[in-house]
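All protein chains but one are shown in place.
Labels run A, B and C following the written order; every chain starts at residue 1.
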Amino acid sequence: MSVSQATARIIAPPQLSRRLRSLLASAGAVLLSLVVGGLLIVIAGGDPVDAYRALLDGALGTPYGIGQMLVLAIPLIIIGLGLALAFRGRVYNIGAEGQLFMGALASGVVAILLPAGFGPLLIGAAIVAGVLVGAGWGAIVGVLRARWGVNEVITSLLLNFVAILIFTYIVRRPLRAPGSPDLQGRAIQPEAALPALPDLAVHIGLFLALALVPLAAYVMARTPFGFRVRMQGFNAEAAQTAGVRSGRIIIGLMLISGGLAGLAGSLQILGVAERLDPGISQGYGFTAIVVALLGRLNAIGVLLAALLIALLQSGGQAMSVIEGVPYAIVIAIPGVFVVFLLIADRLARGH
Amino acid sequence: MRREKWKAVAVCLALALFGAGVASCGDDDDGGGGGQAEGGGEKVKTAIVLPCGTSDPWCKQGYDAAKALEKQGAVDLEITTNAPQDTAGVTRVLAQYAQAGTQLLLAHSTWQDAAFDVAKQFPDVNIASYAFELRDNVAILEEPIYQAAYLAGMLAGGLTESNTIGGSAGQDVPLCHAELEAFEAGAKRTNKQVKMIDTYIGDWNDAAKGKQATEAQIDQGADVVIACGGGPANGMAQAIKEANISGFGYVGDMSSQAPKNLVGSVMYHLEPYFEAAVNDVKNDSFRPAKRYDFGLADGGVSLQLNDDYSVKEIPADVMDQMEQVQQQIKSGEFEVPYEAGA
Amino acid sequence: MKPSVSMKSIAKRFGAVQALAGVDFDLRPGEIHALLGENGAGKTTLMNTLYGMFPPDVGTITIDGREMQFHSPQDAIAEGVGMVHQHFMLVPTLTVAENAVLGERNGPLLRKRDLATVSARLAELADRYGLDVDPRARVWQLSVGEQQRVEVLRALYKGARILILDEPTATLTPLETERLFPKLRALAAEGASIVFITHHLEDVISWADRITVLRRGERVGTLRPSESSAGELARMMVGRDVRLMQVVAGERSVAGTREARRAAPVLNVEGLQSDGDRGTPALRDVSFSVAPGEILAIAGVEGNGQPELEEVLFGLRAPHTGTVSLDGSDVTGADPAQRLRLGLGLVPSNRYRRGVIRELSVAENLALDRIGEAPFGSELRMNRREMVRQAEELIRRFSIQVSGPDQLAGTLSGGNAQRLVLARVLSRELRCLIAAQPTRGLDVGAIEFVWEQLAAARDRGLAIVLLSTDLDEVLSMADRCCVIYRGRLVAHWPREELDRERVGLAMGGASETAATPSLSVASGET
Partner (left out) sequence: MDWSEVFGPDALVVLLSTSVAFAMPTALAAVGETVAERAGVLNLGLEGMLLSGALASFLVAYYVGSVALGTLAGVAIGVGLGALMAFLSVTLKTEQIINGIAIVLVAQGITIFAFEKLFGGGDQPTVAGIPDIDVPLLHSIPGVGPVLFEQNALFYVSVAVALGVCLLLFRTRFGLSVSAVGESPAAAEAMAVSVARTRWLALLVCGGMAGLGGAVLVLGQLNVFEEDVSGGRGWIAIALVIFGRWNPLFVLGGAFLFGFTDALQIRVQAVSGGIASTVPTEIFGALPYAVTLIVMVAATVWAGRDAQPAALGVPFRKEVSA
């Protein structure tokens, strides 16, 4: 019996159901990562216990704190759902960050330039614009892969750089905020701003995000599309032979994951920054990859994972404030998460 | 059997890797200062939030100024470095401090939206940031570094033999644009034929690109250069060291990076800013919040010359001219033109 | 005479399967020894242990009287054991010489002149044993027969005195087979000991010095051809009297066939031209048509275009020129989805690559090509209950051995997987069925089942195209038969005129048509 199998026995006894095992695996991974985090905290000269306590009540101590955590969770949930679906079909969209920025740009432009007086319609228009442009940006990648088999990882990745450059230009020149000393675009019209919940101070995009979870779950588990995506992911040739049009699936997945990233972007503009601002995202598109994986490419899982990462990061800031522990630790942890998750996961399944 | 052996090796390597990451984190004093000072009487509970590490010139200036105030016993200081770059993230950090009863928040970057958001949520907190609009409890910090750049430009005009000077910046934003324009204007003042090359590399951190940009300017004959932004400045320093030409440091004293080649640095001093803000908080005069703008006259910015500079002699007359103008600026007779660009 | 190899009570278990249960086997210098048995009898497993692919759980292997502990093929090769696998273990993108040096351990460098020496050595061996191949050719450019020669050559190059050939004739034309064995005989004459694994009785009787028969991981016996008959060997293999396969199709009246031929064709194929994966021509001007209620068998040996034809017919590969039409409507440009809808069905030649999805349940696999169609729900919702219900019925009708509809398809045996594929394909409304190698790798029981199903479908009026490399299958199933050679249909007979000799020769390219100049041009190209 090999080392790993031995460990597997310990982590997850074979008699347990597959689902429970992978759940245990996730839990184990999270635990291990927290241990590593603790190690770093000690090195930074902090006390892990206090630090983690600070982390918890920083994130959950007050309504406002909870609200701030949710604000971060919203884009992670929305993008994570799209990526989870795409990854199920083995379409590795690494370009969510760029799609987010393109979506944000589109809805920002709409929310700034459209004449006032539309009220909520303006919000609607802005969001639609964001989704469409995000989806379109994703579709470029989809078409290249579907039509000529161009590796989507690379194309989506390179397009991130391009998207961000386009965004930068717009906020630097045509739509720059008058008087700003830095890269900041104009503020959106007040009526385009998403209303926020009292004392939580979370924009109502939250409900949209939450509503998407069951929807995504349904699409993945109950619809032929979701099933074809899995077929494609498991065995593309067999899927094709059974009449699945892989090209359409690939483009579809890029449209959906791109569109959702675009949606996340437009919510960041309308609900958080309320102006065209490069600060709407710091690698959310990449963090969402972790979320999708940590969530086991399953909708509920994505929801939980997003909340966990959000808790970690918003709490992590509290930690750095209260315990004086460098925030960089928090940047390191998600990656450590995935590594351990991969290991624990494989061990749980055994060879 | 062999497979197990491989696994064992692999595990070791994987662990060793983390080990490396951890071990390399050495063992000196912890970066952020803990808020141990128990209820420091009239001390103002202050926190400074920095967008970068404290070895970055921009952040170091803020860090040092705040530390200085702490030493004077004026403030009871908390520090956050490497704060997240996204608005939501910064908002969280600021909010954390506001929540912890911090009286004065020094948000050391262009964080207007975050500041406004927190200011609305926590009416008691006072915030100073690089905003461009005022709120009752959000004050504006100005960075008139272009004034010092003008003086630097005057020296550059005198130093250049090729009559070509260069400036590279992270982005074409007003802050940098004004700095480069002033540098050019200053140079023109001491040397009519001066030609200035501007390069915007489109990245605040990529020192390699910054270096490349300066080198390209050097190839175009530039023999005195300046930069705007951490990456560009670091790259510039390395480039002039290798080409052994002259240049000016940005925001902080960068002479340690190119001791022989830096004529000096256009310095940004935050002590007066922070001091003013702290005092306003102390005397309840912070609100309605104001625009803190300390130029050359008030010691907010300065041109700090580097004694080790040895590429060539600075012509005495140029030096005198520069010092005169410095006086005129201080006395207000002369005002450095501010060109924010498109 | 002292045996060069002697294996004592070899046992090997894979998970639940006891592949070998204490098998004895010995091999003498200079003999050609046939290892006979059905699929899954353990022939290959036994030889893999001798070749060091994996160690036996129990048992000893002695070579020239010394006991061996092989941990990898390398150890075996070092002891002079060489193996020619059924699916050639050659790297297509490398040259023959490079394939030969692969895995060699002498020195890190591999300069041009090292390869030159190797090529020289190979060339020398080649004409010593008449195994003509060009050492500088890239493997993917070679025909199947040539590739097999490369394998043998490589084994010799690595100094093999004990040569194992796994199903050497499975992929060869009768002609190539005719050429292969004398060469083996020559090798044996020089003192090499040769084992060849097969389930073809003819080869055994005509070429083996001794025969060892395996059944279900046990040795049934070892005997000389002179001491036995085909019938006896078959009985030893299967453990019961084998029913003669011809019966299946023979039950059908010739009248029925004629009437079928009068009906309008369902599938019409005109002048197909297509390339293989490597961009070399694979199909050259292929035309045929199939009528309802008849089986058109297209016989051929591997590497002559059957897979490409299969893919083109089902829309998995686009032809350069030519048309495929179904019930008169042109479907040349249609993708599999559309063809399925028009009533075209496919039993794919590679059932694990294209037939089933291992990670999905049997129930899901049974509904694979009707997801989103009634009765399995709409595009908005799948009806899993219905899926399971129908699955249970199909499992019964096609007697698929499973614990239940939820069992993962990946856990099915080859036979059951094929039953699953048939169940899925035949349970939908079909006009025409393409059955590619439907019985490859199946045991006798499963083969009979598949043939009965196909015959039944034919009798229900389905038009069937049968692509097969198996002569027995062709002879017993075909109502009409073509032979595909180097991408061309080179011969065509109605059932009445079928005979083993003719078809065999045509498959080898030696039929009367095969001699036409156009073909020699073709062979020049490949």
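As a convention for this text, contacts are C-beta pairs under 8 Å (C-beta built on N, C-alpha and C of every residue); 3 or more make two chains touch, one makes a residue touch a chain.
The structure displayed is predicted, hence computed values, not measured ones.
Visitor: Which of the displayed chains are touched by the chain that has been omitted?
Guide: A, B, C
Visitor: Using the touch definition up top, pick the residue from C:58, C:91, C:380 or C:456 that touches the left-out chain.
Guide: C:91
Visitor: Using the definition of touch stated at the top, determine which of B:208, B:297, B:319 or B:340 touches the missing chain.
Guide: Considering all chains, including the one not shown, the answer is B:208.
Visitor: May I ask which residue of B:161, B:242, B:293 or B:313 touches the chain that does not appear here?
Guide: B:242
Visitor: By the contact criterion defined above, which parts of chain B meet the unshown chain? Give residue numbers in ascending order.
Guide: Touch set of chain B with respect to the missing chain: 3, 6-7, 10-11, 13-14, 16-17, 20-21, 24-26, 28, 31, 52-57, 60, 63, 81-82, 166, 171-172, 195-203, 205-209, 211-213, 215-217, 219-220, 230-231, 234-235, 237-238, 241-242, 252, 254, 256-257, 342.
Visitor: Spell out the interface residues on chain A facing the chain that's missing from view.
Guide: Within chain A, the residues that touch the unshown chain are 4, 40, 43-44, 92, 94, 144, 148-151, 153-155, 157-159, 161-162, 165-166, 168-169, 172-173, 286, 289-290, 293, 326, 328-336, 338-339, 342-343, 345-347.
Visitor: Residue by residue, what part of chain C touches the chain that was omitted?
Guide: That gives, for chain C, the contact residues 14, 17, 19, 40, 42, 44-45, 53-54, 72-74, 77, 83, 85, 88-94, 98-99, 101-105, 107-111, 278-279.
Convention: only the chains that are shown with their structure count from here on.
Visitor: So if I look at the partners of chain B and the partners of chain C, which chains show up in both lists?
Guide: Shared contacts of chain B and chain C: A.
Visitor: Which pair, A-C or A-B, has more C-beta contacts?
Guide: Counting C-beta pairs in contact, A-B comes out ahead.
Visitor: Taking each chain's centre as the mean position of its Cα atoms, how many Å separate chain A from chain C?
Guide: 48
Visitor: Sort out for me which residues of chain A touch chain B in the complex.
Guide: Against chain B, chain A makes touches at 2-4, 36, 39-40, 43-46, 58, 61-62, 64-65, 68, 71-72, 165, 168, 172-173, 177-184, 201, 268, 272-275, 277, 279-282, 284, 313-314, 317-318, 320-328, 331.
Visitor: Tell me, which parts of chain B touch chain A in their complex?
Guide: 3-4, 7-8, 11, 18, 22, 25, 27, 29-35, 47, 78-93, 95-97, 99-100, 110, 112-114, 117, 121, 130, 132-133, 143, 171-175, 202, 342
Visitor: With touch defined as at the start, can you tell me which chain A residues reach chain C in the complex?
Guide: Residues of chain A touching chain C: 222-225, 227-228, 230-231, 234-235, 237-245.
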